[in-house]
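Quick one: the structure is below, questions incoming.
Complex shown without one protein chain; remaining protein chains in place.
Chain IDs A and B follow the sequence of writing; residue 1 opens each chain.
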Amino acid sequence: MPVNQEFKPTIVAFCCNWCSYAGADLSGTNRLQYPANVKIIRIPCSCRLNPMFVLRAFQRGADGVILCGCHPGDCHYTTGNYYARRRMTLLFSLLDYLGIEKERTRVEWVSAAEGAKFAATMNDFCQTIYNLGPNRRLEDLRCKSE
Amino acid sequence: MQERVIEKAAQLLESGLCSRVLGWKKGEFFYDVTPGVFTTAQEVRNEMVFTPFCGANLSKYLIAESRKEGKVAAFLKPCDTYSFVQLQKEHRIRRENVYAVGVQCEGMCDLDSLTALNLTGITGAEGLGENLKVFTLYGEETLSRKDALSLRCNDCKSKKLLDCDEILGESGEEQDSHRFDQVEALEAMTAEERFAFWRRELSKCIRCNACRNVCPACSCEKCVFDNPNSGVENKAAADPFEENLFHIIRAFHVAGRCTDCGECTRVCPQHIPLHLLNRKLIKDMNQLYGTYQAGADFETKPPMLDFTQEDPEPSIITNGRDSG
Partner (left out) sequence: MKIWKLDRLQDLFAALAGERTLYIPADVAGQAKFTPWEPGMEMTKALNTNRSAKDLFFPQVEDLAAFKITGRQIQVEDNREDVEDFVIFGVRACDARSFSILDKVFLEEPADTYYKNRRDHATVMTLACSRPEATCFCTALGIDPQAPGGDVSCWVEGENLYLQANTQKGEALLEKLPAMEEGEKPQGDASVFDRLPLKDVDFSVFSEKALLHWFNSPVWEELSRSCLGCGSCTFVCPTCQCYDVKDFDTGTKVKRFRCWDSCMYSDFTMMAHGTNRPTQKERFRQRFMHKLVYYPNNHDGEIGCVGCGRCLRKCPISMNIVKVAKALKEGSV
């Protein structure tokens, strides 16, 4: 990427079907603005997020990955997000241990009623990633070359 | 101890209690011991050994051996017994087909630890106790077994023998080990330094899969990295990303099931300190979810299959936390 070209981060947001995906919908219906470079991938529950998905998102060009799910206690499947919480905590810690910027990954609980929170979270996360710059430590060079 | 192991093995076969014995078979040199299955007492007396070089963890072989007909006697060192219990917890071993003989362990040596002492041309060694007499093409040297211990045995976590039908020697206690020291040293570095450290180490990986195939916790019938339909199957790391991917996913997949037996690091032909990945996860789980040792008992729920409503949020990582 030439230096003078402005960096537009690619964000992958994994959203649980029941809360956060509906929250994203709500923020759209309410015409709240959040950057278009957030790519939402709907998953049935936050605990469906295999660590492999996170890594492959980075491989395929993501600069930041965020997981959104129901608030703890509100999981449609009762306990899914509790497991997701442990898993992501450990995964993020391991990535940090490997020297990969810990700010590139985030978990946020967004309910179906929190359209405003969804938009605010995405705006904030995009700004964080913008400040960090492009993902270099977990990139696949083959996917970046033209 | 060697005599007792051999005698016990022969006796188990002769008495008909077991039809097979899983133990260690001697090699060309003193140090190249191969795990092997013996079916006759004569075979045992001719070929079985128990030397300071019997580092291989035999528990994983029990997955296959315990599914065969007849009872198999397995000689297990303390760390092997942790894997043995963990594999039972995961319903991978048929306990009723195994006669477990626990063997007291004084720590194991390996060729790498001898090479690290600047010994070359090692043609053999002698000694089953505290001292090792090493013969090389260029002379001989006597050294203390303690100095030649393999990397992982210096950090031995426990000498306890778990779930054995019989014990040779004595079952010991959990040890005051320093196994997390290096993890802490890494944590104290900056992200840049850690990244450089792991790049240096993981870029040596040749994807021989020895770490995975030897690992008692890696007992999937078909690994995701071998499955062409998984989308991540690869035979070699064609990009540095794939080096990271394999080791992150592997460490993560065994989180809460890894007993820290250290086989991954022992077998790595490129000497990558893979145990540091597993130990980081163990340390984190201990810190965040309460102390847990995989394979220590049959009852405690593994942390990754459990939760509490008060668990910390993942932001504890992003926002920084005390390293204590």
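A few comments on the model shown:
Operating definition for what follows: a residue touches a chain if its C-beta (ideal position, glycine included) is under 8 Å from a C-beta of that chain, and two chains touch if they have at least 3 such contacts.
Values in this document were obtained by computation on a predicted structure and should not be read as measured data.
Contact with the undisplayed chain is limited, among B:L17, B:A188 or B:C208, to B:C208.
The chain not shown here touches chain A at positions 60-61, 142-143, 145-146. With the whole complex as reference, residues 27-29, 31-37, 56, 61, 111, 120-124, 136-138, 200-201, 203-204, 206-210, 212-214, 222, 226, 228, 233-238, 263, 266-267, 269-271 of chain B touch the missing chain.
One rule holds for everything that comes next: only the chains that are shown with their structure count from here on.
Of all the residues in chain B, the ones that touch chain A in their complex are 186-187, 191-199, 224, 231-232, 238-242, 244-245, 248-249, 251-252, 255, 277, 280-281, 284-285, 288-289, 303-304, 307-309, 311-318. The part of chain A that touches chain B in the complex is made up of residues 51-52, 55-56, 58-59, 72-73, 79, 82-83, 85-103, 105-107, 137-142.
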